[in-house]
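For this view, one protein chain was removed and the others were kept in their places.
Our next item is subunit A:
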Amino acid sequence: MEDNKEERSAKRKQQGRFWTWVTASVLFRLILIYFPQNLNLSSRPEVSTPLTSLRRLAEGYWLKQSSMSPYAGSMYHGSPLLLSLLGPLTVKRIDGQPSHLLCSLVFVAADILNSLLIRATGQTLQIAYRQSLKSLDLDMISETMEILPSGDIAALMYLWNPFTIAACVGLSTSPIENLAIMLALYGACKRLVPLAAFGWVMATHLSLYPMILIIPIILLLGNGPDTPRKLFLLRRHGKVEENSSSDSCQQERVFSWSPVMLLILWTIMWSAYVLLLCGVSVKQYGGLWEMFTSMYGFILTVQDLSPNIGVLWYFFAEVFDFFRNFFLIVFHMNILFMIFPLAIRLHHRPCFLAFVYITISSMLKSYPSVGDSALYFGLLGWFVYELSDMKFSFFLFCVYVGVSLLSPVMHNLWIWRGTGNANFYFATAMAYACLQIVLVVESVSAMLNHDRKLRKLSSAKLQDGKS
C-alpha cells in the first residue's frame, strides 16, 4: 500500500517535472525569438534550406498576392497549402514586435505538439513492450523499464535539442513537416487509421521523403507496436514441447489485414482531397503539373546547389552534366535499396524501423537541415532502454557537438573571410553524414543485441522451468 502511494507521488512528481521542462523550453524559445537580429539563424544554411525557408515562403506568398505563380522565379518550392496557411502570417506585423512573430509562434506550437505526440507514442510503446515482456516472464526487466519513462525522455530530448531549437527559432518550416510525420506515427501506434493516413499523406506531400514511412505504418497497423515477436514463437514451441496449457500464447498476433486495407482506403481519400485543395489553389497558375515539377521535381533533380549540410550539393556541382541523370538515379536508389532489407530484419519493431528510415532519409535527402536531425533524435529517446548498451555513445555525442560547432565556422571561413573554400564546408558535411551512418549502424546493432539478450534470457528461463 505504502509502496503504491510512494510510487504514485513519484509519478506525479515526474509529471510535474516534465511540464516544468516543457514550459521552460517554451520560454527559452520565446526569449530567443525576441533576439533574432543577433542570431540571424534564419539565414544559416544549416537551418533553412530552399524547401523550408520561411523567407522563400514569404516571397512565394508575395508573388501569389500579386497574382503571379508562387513558383515563378524558382524562389518557392513548398506546398501551396503551406502557402495559404502560413503566407498571411508572414505579412502580418505587430508594431513593436519582431517580424515573423506569428509564424514563430506557430512553429513553437508545432514543436510542443510534436513533443506531446512523441510522449504519447512513447508511452504507448512502453506499455505494449512491458506487457509483452510480462507475458514472457521477464518481469524484472520490465521493472527496470519503469524507471526510465522513455516517452518523457524522448519528448524532452526533442524539445531541448539545440537542433530543434535552431530549426524552430530559425524560421524554417521543418517543425510542421515533423508534425505531419509524428501524426502519422502516432496514429499508427494508437491504431487511429484516418489520422495515420492523413499524417502520411501530408508528410509525403510536404517533403516527399516520408513516403517510405508507409512500410512501418503498415507494419504498425498490422502487427501492433514493437515487440520481441520471435520470442513468442520460441515460447510457444517450448510450451508445446512441455505440453503445458497454452493459454498464455494468445498474445501472439497474426498480421491483420483489415486496418491495412482501411489505411489504403483512407490514404486514397486523403490524397485525393489534398490534391483537390492544391489544384484549387494553383489553378490559375499552371495547375498541378507546375506544382509537381517545382516541388517534387526540385527535390528529385537537386536543382539548387547552394551549400547545405547534405552531401549532394557538392557532388552535383562537380559532376559532369551528362552523368547528372545517372547519379541522380544512383543517389535516390540508395535510399530505396535500404528499405527492404531493413524492413525484413526489423519487421518486429516498426517504430524503430521508422526511426532508422527517418535517419537514413535525412542523411541522403537532397536538402537536409538540422530540423530532420531533431526529429530522429527525439525518436531515439523512445528506445533509451533498448539502446542502453549502445557502443560509441560518448564518441557520437562528442562528434555531434564538434561538427555542429565546426559547420558555422567553416561556412564563415569560406563565405565571409574568403580564406577557406567549399571543400572546408563540405568536409563538415561529410563528417556529419558519416556520423549519421555510425549512429544508424550502432543503434541497429544495439537493438539486435538487445533482442538476442532477451532471447537468451527467456530460453534460460525455459531451461530453468524444465529442469
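In this text, contacts are C-beta pairs under 8 Å (C-beta built on N, C-alpha and C of every residue); 3 or more make two chains touch, one makes a residue touch a chain; residues count from 1.
The rule is simple: contacts and distances are computed from a predicted model.
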Chain not displayed: protein name in its UniProt record ("Phospholipid/glycerol acyltransferase domain-containing protein", "MAGE domain-containing protein", "Glycosylphosphatidylinositol anchor attachment 1 protein" or "Cell cycle control protein"): "Glycosylphosphatidylinositol anchor attachment 1 protein"
Please identify which residue in A:L276, A:V409 or A:V441 touches the non-displayed chain. A:V409
Which is it among A:L125, A:V384 or A:L462 that touches the chain not included here? A:V384
Full-complex contact with the absent chain, from A:W62, A:W160, A:Y296 or A:F327: A:W160
For subunit A, which residues lie in contact with the unshown chain of the complex? 6, 10, 13, 17, 21, 24-25, 38-40, 140-141, 143-144, 147-149, 152-153, 156-161, 381, 384-385, 388-391, 393-395, 397-398, 401-402, 405-406, 408-410, 412-413, 416-419, 450, 453, 456-457
